[in-house]
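Handing you a structure now.
Removed: one protein chain of the complex. Kept in place: all other protein chains.
Let's look at subunit A:
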């Protein structure tokens, strides 16, 4: 269905407790930089980044929000129209791992997605570079949780050492593609993509409404 000339825009939302490294992951992925003392996020930010997969180009529009509960009403409107949701915790922070479930539920609640089980979630355990003695969540715990919640994609990353960051985003797109090809078979009329070239003739397409027909 997708021709090579098309550039597919995918909206990715990164969620997780404050301080787990969402903004650092985004900056590492987009500009391959890591700033240990960057500001905490206020409001909503996003960055675009092209990614190649099997000869096709995807533009990821990555949305980063402030994690504090107080700003819930501010961030939830941005969940709508997401194609991919990255649930993030820090491996040296057990409670951020426990909150993954809360984040998934908040996302499902506001994102307006078609079928819960079918949405491409990817769970990312960041700060894998920390010394073993500071680690509070093991890889095994991560995999167990994902199995129990039928999420097939999970990965440990380090925004600091650049380990697995590209891979995490690739993995997410691959998962999205798998679900997408399945959805295409069921309903060939559904097309989640937005042609970026049309962007300026149609306001809504520039507004990250990836899945709103």
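As a convention for this text, a residue touches a chain if its C-beta (ideal position, glycine included) is under 8 Å from a C-beta of that chain, and two chains touch if they have at least 3 such contacts; residues count from 1.
Quick note on the criterion: contacts and distances are computed from a predicted model.
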item	value
Protein name (UniProt record) of the chain left out of view, among "Cyclin-K", "TBC1 domain family member 15", "Ras-related protein Rab-3A" or "Carbonic anhydrase"	"TBC1 domain family member 15"
Touching residue (missing chain; options A:29, A:46 or A:107)	A:46
Chain not shown, touching residues in subunit A	18-19, 36-40, 42-46, 61, 66, 68, 70-71, 73-74, 76-78, 80-81, 110, 112, 200, 203-204, 206-209
